[in-house]
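Below is one structure, written out as structure tokens; the observations come after it.
FYI, not all chains are in this one, though none of them got moved.
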Amino acid sequence: MQQFTEELIVSASGRKLYDITPQVKTWVQQSGLQTGLLTLYIKHTSASLLINENYDSDVLVDLEAFFNRLVPDGDPLFIHTIEGPDDMPAHVRTALTQTSLSIPVVDGQAVLGQWQGVFMYEHRHMSARRKVLMHLIGE
Amino acid sequence: MQQFTEELIVSASGRKLYDITPQVKTWVQQSGLQTGLLTLYIKHTSASLLINENYDSDVLVDLEAFFNRLVPDGDPLFIHTIEGPDDMPAHVRTALTQTSLSIPVVDGQAVLGQWQGVFMYEHRHMSARRKVLMHLIGE
């Protein structure tokens, strides 16, 4: 049984879903593991991880439209406003999505479904350099 | 240390929570592992995984009522409508729940709490054959 870890840096230029599927798949393949468990972990509280459709990019537009309506920037409900009108909404969006994802590895590949992509979801409007830790265990 | 993987097929006949607890528990027991980590991964973007109460079935009715109100079918907010009025809501519901679940195994059993069940949550109204990959590592 072996383990591998690597930090993936995602350069985000504002609020959006960033497709990291190619980087994740390639890293799994390069490890040479045939069977195992891949874990992705994002080290932030205003950006998150999400698995969703990566075929029609309208899905990403609609996902963002939904979260924007559900957790509006500048909501007067919030008292933590010192870091800007999009900061507390970013924490809520992070709470509603994922900080970690687990994906089994079978036959040397992460077992993503046909329409599934792995996304880093940046929730702030500013640019940011986001760190995603990848961990792999198996043989 | 050993690993096991298996694909569980769940035949869904429309939007509903499907209890897969018995299949999951049985598979863990049959592996013979005493201590380990079970991961469940659903290979879809319009169906998801959820752990919630499996004692009073009214809880499942209310969960569905809540998600139906929060993410209504045919919402004019959405532009990805080509696959039907329930398709984009299905992607949002998937984003708000889980694509993967991790459950430790202790004393040869998945450590589910007394009232916890594992559910496959189908978000489309049509029938579908959903694939859940189960992965187990331990000894």
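Read from first to last, the chains carry the letters A and B; within each, the first residue is number 1.
Keep in mind that, in the parts below, a residue touches a chain if its C-beta (ideal position, glycine included) is under 8 Å from a C-beta of that chain, and two chains touch if they have at least 3 such contacts.
Given the structure is predicted, the values throughout are model-derived calculations rather than measurements.
Within the whole complex of this structure, the shared sequence is present as 3 copies, and 2 of these are drawn in position.
Just so it is clear, only the chains that are shown with their structure count from here on.
Averaged Cα coordinates give chain A a centre that lies 20 Å from the centre of chain B. The touching residues of chain A, when paired with chain B in their complex, are 1, 35-37, 50-53, 56, 58-59, 61-63, 65-66, 69-70, 96-98, 101-104, 106, 111-116, 137-139.
Within the complex formed with chain A, the residues of chain B that make contact are 1, 3, 5, 37, 39, 41-45, 70-71, 77-80, 82, 88, 91-92, 94-96, 98-102, 131, 133, 135, 137.
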